[in-house]
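All protein chains of the complex are present and in place, except for one that has been dropped.
Going in written order, the chains are labelled A and B, and every chain counts its residues from 1.
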Amino acid sequence: MKKNKFNHQLSIIMASLLLSGLSVQVQAQDTIKLGMTTALTGPFNEFGEGNRRGVVLAIEMFNKNGGVNGKKVELAEALDDQLVPDRAVQNMRRILDNKDIVAIIAPAGSGPSLATMDMLEADGRPVCNPLAQSPQVTLKNGEGKPPRANIISMAITNKSEATAMGQALGAKYKNVGILHESTAYGVTGSEMTKAAMLAKNPGVKVEVESYNQRSQDMASQVARMQRAGVEAVLVIGLGADFAVIRKNMSRLNVKADLYGSTGAVTPPYIEGAGNLALGTRTMSPTAFGLRPLKPAAQTFVDQYRAAHGTDRWYGPDEANPQLTLGTIVAQAYDCTRILLESMKAAGSTQPAAVIAAMNKLTDFKGVTNDSISFTPDNHDAFSAKDLSLFEMSKGKDGKLFLLPVKE
Amino acid sequence: MDFFVSLVIAGACVGSVYALVAVGLNMTFWTTKTLNFGQGAVMMLSAMSTALLVQYGLSDVVSIVFGLLLVALTGVLVERIAIRPALKTAGSMGWVIATLGFGIVIQGVTARYFGSQAVAFPEVLFQVQDVVTIWGQSISLQYLAVLCISLVLIIVLECLTRFTVLGTAIQACAQDMELAVVQGLPVNLIISGSFVLSSLLAGVAGILVAQISGTVDPAFGFELVMFGFVAAVLGGMGNSGGALLGGIILGITSKLVGGYISTAAEHGIAFGLLILMLAIRPQGFFGRAEVNKA
Partner (left out) sequence: MNTLREKLTTLLTNKYLQIFFLLTLLVGAGYMKAGTLQILSFALISILFTQSIYILTGMTGQISLGHAAFFGVGAYGTAILSKTLGLSLLFSIPIAGIAASLVAFILSYPAGRVKEVYLAMMTLGFGQIFLEVARELTALTGGVMGLSGVPSAGLGTLIVLGMKLSTVDYFQFLLLITACSVIFVRNFSQSRLGRSLFLVHYSELAAGSVGIVRRQTKQLAYALSGLFAGFAGAFYAHLVGYLGPDSFTISRSIEVLVIAIVGGLWSIGGQILSAIFFTFLPEQLQVFTQYQFIAYGLILTFTLILFRRGIGGLLFSASRFIRTSIRKVSDKNKISSDFLSIKANHTNILVKDITMKFGGLVAVNHVSLDIPARQITALVGPNGSGKSTLVNVIAGVFPPTAGRVLLNDSDVTSRSDAQMAKLGVIRTFQDPRLVPHFTVRENILLGAHAQMSYSWLEAGLGLPRAYKQELLALEQCDSIIELLDIAEVADQPVESLPYGYRRMTELGRALMARPRVILLDEPAAGLSDLEMQSLGVILKKLKSLGITILLIEHHMDFLADLVDEVVVLDSGSIIFRGTMLAMREDAAVIEAYLGTEGVEHA
């Protein structure tokens, strides 16, 4: 109680000092300010930190080429919420309180994104969602209804991934098992994939099971799949758990074809499952699998390698950057580019103008999607046609990486 | 039939690990009537250090030995830092919270300096695909190996307790600590010893579980301790045979529930059993009801 009063007085004093003393700062404060809160540390930081790097790279590129509307760009607030929804809410409130921030990058996960979407929409400033796959991020009222006015998304939504995967599975198999984690990501992905499969092939049998993240043993779930006689298994979850499942399948001698969602076929999966990961298939952005890469993608890849080398996001192979470099880092990179380009096109940072410019975006050359267009009715960069099937293969040096499937 | 057998074997295997954890918890319960709430972090420590050392190039055996030594040291530390002072000053709640905190510190430090991501655990016990066919049923060698190792360890421990001097000393402390002191037993050493043993058991359990799941991360082990505790309560706190049976029953029951009813319930069934047992028969299947003269 006493501390509050003290804090309050302290902030008044500091504020007055700032205002009165430092007029030089007034000019330097005239930059384009972006804000984000995400998992910079903690168990999900590969997503959050990856996003942040993408944002920073994009800002650097713009600043090198003269900034936006004559001003430099800066990432004014990069807050850490470890993907804990409460923290994300508090951080976002702090960001929104800062009236100098003109655009916001959403957190790297469905949980905190959903928790903050309502307040972001109420605020009105332009927001780009780099990674969270829940379709509710843009489509508050469901499909077919207009998306949130100020929110665009670069993420591969559950919907697009599920449609692509569902169509591929439905076309090829008659009996499929879906094993999903008990989170928003897992549940929506599972429902939508099943729906897409049934739409493609009404006679397909689908067995659905769920698991909690970080369970040690998935024997029950895998045994049930085996009992149902599935020909293929799709896992929707994260890499480490996928490795456990793969091993369970091996121990129980399950001979089904294995598919994983984009969140599952990641380095932890490869490390955990080792050679067992060979043959696993996943849906991934077609553009990032092309060799040679298109110009925008190549620029990005070179820029990242120059800044960070072949690190855990890039992967060990210089010529073949990991797909997660695209789906995690590049999507945030593209988010930032789109926001800044829209500001350029609008010639201002006023929310209404920027949003109008975003709605007119056509054939934007993104890294993971080389033709992005938005309209007032569509704020999602990805749709099912931008994804294609990749398979885990072994390279000459024995390392595993994803190659497009040639069918 | 296959389905049922697969579940039972998987259940027996994980259950034997729960039993191992339970026996470890019993060790410290005998000597101090306490247990290490941070035991999960101990399990994580052995598995994590083994995994990391193998990654850095050391051999499997050396890494495991090092991992076990590390947790043995942790056992001594937790008794010194969290248990002994808490028993002296803070009464019944103190050590529960202190050991919980200790585990959280270990987890936090590991996460801070080694990252929160899962680390792959090397294949030390056979390969994942190795199966053996018994009566037409193919059974994973890894499951069998884990089951056997746990059983052997528990039996060895039971022999230790009954037939060696150290074991008798531990039993003496369990029955009447003051008398043991008066008789000249090096009680402090015995208590430390029980914590070391307990941590070693947890360390082995951690490595076994990590082998099955394939990865370790800093949050590993927390749930296992809960299941180990449920196993200990089911069998009767302080009873080794009970712990073994309790663990296996728990493992098989959860897998069967998961297989036949719903995988979501698999998790909750352990706690349901715990609450039920504590409410109806707190001394477990094999414990004896305590009678207090008051």
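Just so we're on the same page, a residue touches a chain if its C-beta (ideal position, glycine included) is under 8 Å from a C-beta of that chain, and two chains touch if they have at least 3 such contacts.
The structure displayed is predicted, hence computed values, not measured ones.
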Omitted-chain contact residue, chosen from A:Glu46, A:Asp80 or A:Asp241: A:Asp80
Contact partner of the left-out chain, one of B:Thr34, B:Ser63, B:Thr215 or B:Asn239: B:Thr34
Residue among B:Ala72, B:Ala86, B:Val128 or B:Val187 that touches the chain left out of view: B:Ala86
Interface residues of chain B (partner: the chain not displayed): 34-35, 37, 81-82, 85-86, 89-90, 92-94, 96-109, 111-112, 226, 229-230, 233, 264, 267-268, 270-272, 274-275, 278-279, 282, 291, 293-294
Chain A, residues in touch with the chain not shown (by the definition above): 1-5, 7-8, 41-42, 79-82, 84-87, 89-90, 93-94, 96-97, 111, 114-115, 117-119, 122, 134, 136, 182-184, 186-188
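Keep this in mind: only the chains that are shown with their structure count from here on.
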Between chain B and chain A, distance of the C-alpha-averaged centres to the nearest whole Å: 38
Parts of chain A lying in touch with chain B, wherever the complex brings them together: 41-46, 182, 209-212, 214-217, 219-221, 223-224, 226-227, 239-240, 243-244, 246-247, 250-253, 268, 271-274, 276
Sites on chain B touched by chain A in the complex: 2-3, 6-7, 10-11, 14, 111, 115-121, 123, 128-129, 131, 138, 140, 142-143, 209, 212-215, 217-220, 223-224, 255, 258-259, 263-264, 266-267
